[in-house]
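The other protein chains are all here in position, but one chain of the complex has been omitted.
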Amino acid sequence: MMLTSRTKNLYQEVILDHNKKPRNYRVIDEPTHSAKGHNPLCGDRLDLYLTVSDDNVIQDVSFVGDGCAISKASASIMTTLLIGKSLEEAHEMFDGFHDLVTGKSEDDKALNNRLKVFAGVKDLPARVKCATLAWHTLNAALENKDEVTTE
Amino acid sequence: MMLTSRTKNLYQEVILDHNKKPRNYRVIDEPTHSAKGHNPLCGDRLDLYLTVSDDNVIQDVSFVGDGCAISKASASIMTTLLIGKSLEEAHEMFDGFHDLVTGKSEDDKALNNRLKVFAGVKDLPARVKCATLAWHTLNAALENKDEVTTE
Amino acid sequence: MSVTFEHKKNGINTENEMKRRIAEIRRDFPILNRKVNDKPLVYLDNGASTQMPKQVIDTISAYHTYHHSNVHRGVHTLSQESTDLYEEARETLKKYINASSTKEIIFTSGTTDSINLVMHSYAKKFLKKGDKILVSNMEHHANIVPWYMLSKSHDVEIVVIPITDSGELDLDTFHDLLDDDVKIVAVNHVSNALGTINPIEKITETCRERGIITVVDGAQACAHLTVDVQTLGCDFYAFSGHKMHGPTGTGLLYGRKELLDVMDPYRGGGDMILSVSFDEIIYNEAPFKFEAGTPAIAQVIGMGAAAKYINEQDKKFIHSYEQKLLEYATDKVSDVPGLKIIGTAENKISLISFIIDGVHPHDIGTILDEEAVAVRTGHHCAQPVMQRYGIPATTRASMSFYNTFEEIDALVLALKKVTDLFDVN
Partner (left out) sequence: MSVTFEHKKNGINTENEMKRRIAEIRRDFPILNRKVNDKPLVYLDNGASTQMPKQVIDTISAYHTYHHSNVHRGVHTLSQESTDLYEEARETLKKYINASSTKEIIFTSGTTDSINLVMHSYAKKFLKKGDKILVSNMEHHANIVPWYMLSKSHDVEIVVIPITDSGELDLDTFHDLLDDDVKIVAVNHVSNALGTINPIEKITETCRERGIITVVDGAQACAHLTVDVQTLGCDFYAFSGHKMHGPTGTGLLYGRKELLDVMDPYRGGGDMILSVSFDEIIYNEAPFKFEAGTPAIAQVIGMGAAAKYINEQDKKFIHSYEQKLLEYATDKVSDVPGLKIIGTAENKISLISFIIDGVHPHDIGTILDEEAVAVRTGHHCAQPVMQRYGIPATTRASMSFYNTFEEIDALVLALKKVTDLFDVN
């Protein structure tokens, strides 16, 4: 069946796969950080859990929640990339990702390839919030805020 | 100076005269009936006083108040016509007058000539309320209502 | 396509005749010529806002171009024309819902504003601690949040009328919930999330017997049903211009005169007063006492033009046509793998809310938009409905009389692209 190129760009295989089988989709019982993300546009909610070591390295990260393919895949891929990273690296990753989905940087060499599957988001401004929800929630968790909304 | 025919029709000599020198412009100290009329469109107010005999004949009628030429002249002319009339005659007069200013009857032979000077009002629907304020107040007074507004 | 035609009485006994009529109606709506992503727009978001015929668009432009002026207090020609047009619209709307007097027609800025007016001006004055307000589980937030605010400020209780699995009011439980503390019953005429048409007359009859005030949210009914407030027997009826082919920025509250007379205004300003001094203010009568300030003159006139437009249609024809669209769409979407309709009441307007296994509505919405099919996805400002069915959101296709069977086909085709992509089967 013919799909538009924008649709194909947005819903890449990797995204569909992570949507169907989200990684690290579980609750961490005693996290060092956690936060709830909320996108009122679609009513989506996402709970994020982190275990961060004393020397600021992410030991474990997980999420549960309901959401569209973009937000779910984004959360799932984020968790796979963060384990073992320092907080600083996590922040850098977010910045690069943010620039990508908002169309600010065309081709950031430093950006992890698994994040680049979200490049199609920049053509659909309404979906930027879906793609960044997990990341905003991450920020909130690290800043010890309980809740964050994207609106 | 050239005036439009509508203006000339509306502001006939008689009306201008009554406006300038309103008749029966006074307070009756112990009226049998009285009411306050109010036209919120122009903020006009009119106090009407009546002395009606036991056999329902209007012995005296007067008014005071602020208002446009049309409402003042209408009140003034009304008072001059009512003295000595029965309540029934007063009501009939109002009906004829009302039909005239709302354009319902073209030429009511029975109508007092002094009322016919208000024929021009029918071309200016916004002024009907001015012309009828005194009469509505009369009705209110006779029905023992304190106050009446035309809106 | 398989549609049956039983319109002999109306003289519409061929498919062609029906299509001709609809094509003619479509010509009145300029936006239907729009392309989205180079494809003809398929507008199935009428539940959110209906489109305006050129008769309405032109009425507003003409008002702006020739008559614009403030109403009610001007003696000059423009102001008189504006006032006449504005009050004519009140008369038109009075007839549109068969109110008994224009004094019962209050112009507001929309359904939401109308219901808030009832809350502030009626409920705050007459309800007291411990009183109950019955609200159905299928209400739009506009008919929930104001009561919630009241429950916080005035300590009244909100009691929920449950709904059945098919999305109908559970009338038995409703009757059981009625006790002497119930002072207001607030329900929508038609649910925007489910399409259900509620049996308002039955509800108001019961309430009237018990002296309970009924507040009916007619936002989704005003374009699709013939609304007769006297037959419905409700105390208040609220709806919006933009839900009945009129402009945004205006709405209406019908209220029974006896109630309006004893209510206090909730907004103060010009035009709603008889006199003002710093010692005493005397309010005007209804409807004016509730219309403080310069009203939405152009929009009210536009809403009047919309009511006139609808009245000029063959209502029997458009209503039955909308039902045919519903039948057709219900039938066709059932072919889509994993699709489940939410809201299967017996009486529905032409609206289908649905979910698809494993695909989030937001993704459906995006892909459908790529195909130029405009639907709404989300909770439709009716989160309690979502909670009732244990889902975060639905996709909603809401039809109007200008939609076509071909557009339903386009919807279904686009949905199949979704299920293909997401590998639903």
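Letters A, B and C name the chains as they come in the text, with residue numbers starting at 1 for each one.
Keep in mind that, in the parts below, contacts are C-beta pairs under 8 Å (C-beta built on N, C-alpha and C of every residue); 3 or more make two chains touch, one makes a residue touch a chain.
The structure presented is a predicted model; accordingly, all values stated were derived computationally and were not measured.
With respect to the full assembly, the chain omitted from this view is in touch with A, B, C. Checked against the full complex, the candidates C:Lys183, C:His224, C:Arg256 or C:His362 give a single residue touching the omitted chain, namely C:His362. Among C:Ser320, C:Thr377, C:Thr404 or C:Thr419, the one in contact with the hidden chain is C:Thr377. Panel shows subunit A; residues 38, 40-41, 43, 125-126, 149, 151 of it touch the chain omitted from the view. Although one chain is not displayed, its contacts with subunit B can still be listed: residues 1-4, 6-7, 10-11, 16, 19-20, 41-45, 66-70, 72, 124, 126-127, 130. Within subunit C, the residues in touch with the undisplayed chain are 30-31, 34, 36-37, 41, 43, 45, 48-49, 51-52, 56-57, 60-61, 64-70, 73-79, 109-113, 115-116, 119-120, 135, 140-142, 144-146, 148-149, 158, 160, 240, 242, 247-250, 265-273, 275-278, 281, 292-299, 362, 365-366, 368-369, 372-378, 381, 383-384, 387.
Keep in mind that, in the parts below, only the chains that are shown with their structure count from here on.
Subunit A and subunit B have CA centres that are 79 Å apart. If you average the CA atoms of subunit A and of subunit C, the two centres end up 38 Å from each other. Across the assembly, subunit B contributes no residue in contact with two or more other chains.
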